[in-house]
Every structure is written in structure tokens, then in C-alpha cells.
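A single protein chain has been omitted from the complex, and every remaining protein chain is retained in its original position.
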Amino acid sequence: MNVTIKLFAQARDLAGTSQTNLSLNEGESVKQMLASLIDEHPALSQIQGNLLVAVNNEYVSSNSLIPTNAEIACFPPVSGG
Amino acid sequence: MNVTIKLFAQARDLAGTSQTNLSLNEGESVKQMLASLIDEHPALSQIQGNLLVAVNNEYVSSNSLIPTNAEIACFPPVSGG
Amino acid sequence: MTVRLLDTPIDYHAVTESVRDHRAGAVVLFLGTVREFTNDQQTTALDYDAYPEMAIAKMQQLIDEARERWPVIQAVIEHRIGHLELGEVCVAVAVSSPHRKDAFHAGQFLIDELKVRVPIWKKENWIDGQTEWVHPDNEKSTLPPPA
Partner (left out) sequence: MTVRLLDTPIDYHAVTESVRDHRAGAVVLFLGTVREFTNDQQTTALDYDAYPEMAIAKMQQLIDEARERWPVIQAVIEHRIGHLELGEVCVAVAVSSPHRKDAFHAGQFLIDELKVRVPIWKKENWIDGQTEWVHPDNEKSTLPPPA
């Protein structure tokens, strides 16, 4: 399946784009998706250990599976306020 | 010595005046001053156990002595804010 | 002026602006407002009495103590006296500090201690027409015991 991943803040700056498309197998985990993302945008490896993933506006852990037709975003720890 | 005692809130309402004069002996304590005050204004006995005394804008305990030429005030527990 | 008693409405926006500072990352404003219900009893208005000289001195002391305990940049306390209608602001406390935890702690300290130390008294005007001086709950107090 094809997924679009939105990138924010330092993740967007390192990748050089605000969103990127990946081709994943059905049933892949967040961890596997992140590995594909970093293959595609190696500069992201710099903040690899800190990347957070949100699916449909909720944080997900690395073992969660990527659902179909979901809105996916990837970004560093938040620092608002 | 003659002292003037300012009264506030319920103490003023019960005494029916915003200040009162007492004649005290030198070296009398706050406790003795309060006894004289209540002799003079018996309605204050209603809140006797709760009366606070301030001398020169500082709270004093019942065993403190009343200094000469001090500003003295007597009032119930505060309830501002 | 960092502490004031006012018989006209408190301009809490001006109070807040007066504590803003480039050194501050945090501002905390507390407003006490005239609440309609206390348990089952309905308030229509409040009257505040104060011992003005001592109230000013005590509010200033509270700010001095807050500055000793937390890195307060600016602090202001304004309290109304006289007659207040439902919803009006009776007290405004504003504090600025480099970091938010200190601003919250200092702000809460100032209003908590104001309520036990500053000689101001509140009279309820109940909806049945009765009035009653408020007897504070047994708030934690740093005062000497009653005389």
C-alpha cells in the first residue's frame, strides 16, 4: 500500500520536504515504516531515536501496525508553550 | 496610659464604633487589653475567642505587652480574596 | 505601585501588562471573582472592608517573601474594597518569572497567604436580603494564635 507521511519541524528540515510517500506491505509496523522512511531520507537518522509517530492524530508506539487509509505524521518531541 | 483601638468588620459592627479609647496601666498585655475592651463593649464577647490584635501593623500574640504610642487594631479573622 | 486597594473596578489587563518582562517566560494571573453560589446559598453581592494601612503593608510583605522564595521578576496585587456585584473581580494577583513552575508557585502563595494574613473582610449579601460577615474556613495560617 502507498502511504503519505507528513513531516514537521526538524524532521521536515532534515528530509527537505513536508511530506513523503512510501510503499509499504500490508501489516507493517510503525518500526518498519520508520526504517523505510529513513532509507528514503537518510538525514533523518540523525534524530532516529527521538522520532514520534502519530496515526489519525494519536501517538502510536513502535509495535503498532500501520492501518490503511490513515493519516500518518512523523516528528521530533514537541516543544510548544 | 490612654490607647485608641481601631475596630474593623464584625468587631466594629458589634461595638457600634470604628474606634474606642481605653485607659490601661503601663506594661499590660494584649490579653489584659482585650479584657478591658470587652468590659467596655460587651457585645464583643460574642467573638472573643476569635479576635486578632495588631500593633503597628503586625499581628501580636496574647502575651505581648502593649507598647506606648502604638497603633492598635482589633478585628476578627480575615476573609479577603 | 505593586500593591493597591481600590474602590473602583480592577483593570486586570493593566495589572498583567505591568508584570510582563523580557526576562520572563511565564506570567500567572489569578482573579478572585464574586461567585453566585456557596454550597446552597445564593449571593447577590459582596461588601469588602479593610484596614488599609496594614493591608498594604501585609500585601507588600507577601511580595517580599515570594521574592525570597522564588525568582519573581514582577509581582502585583490589587484588591477591591466596598460593594461588588456578582461576577466582579475582587482581587487580582499577577506574577512573572523566568519559568512557569515558579510563577505558579509564587502566584498560589500570594493568594493563599493573602487570605490568611491581609486584614480585609468580606460580607455576604444573600438573596433573602440578609447580610453576614464571612467566617473563613480553617485555612492553613502562619499567624500567631488568636490573642
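Quick notes
Letters A, B and C mark the chains as written, and numbering starts fresh at 1 in each.
We adopt the following convention: contacts are C-beta pairs under 8 Å (C-beta built on N, C-alpha and C of every residue); 3 or more make two chains touch, one makes a residue touch a chain.
This is a predicted model, so every value here is computed, not measured.
Judged over the whole assembly, touch between the missing chain and the shown ones holds for A, C. Considering the full assembly, A:V60 is the residue among A:V3, A:L22, A:L44 or A:V60 that touches the omitted chain.
Only one of the listed residues, C:E36, C:D64 or C:E132, touches the absent chain: C:E36.
Residue A:L52 is the one among A:L24, A:L52 or A:A70 that touches the chain missing from this view.
Think of the hidden chain as still there; on chain A it touches residues 6, 8-10, 12-13, 30-31, 34, 49-54, 57, 59-62, 71, 73, 75-81. Chain C meets the missing chain through residues 12-13, 16, 20-37, 86-87, 96, 98, 100, 103-104, 107-108, 111.
Heads up, the rule we're going with is that only the chains that are shown with their structure count from here on.
On a Cα centroid basis, the chain most remote from chain C in this structure is A. A straight line joining the Cα centres of chain A and chain C is 49 Å long.
Chain geometry summary: the mean Cα position of chain A and that of chain B are 72 Å apart. In whole angstrom, the spacing between the mean C-alpha positions of chain B and chain C is 25.
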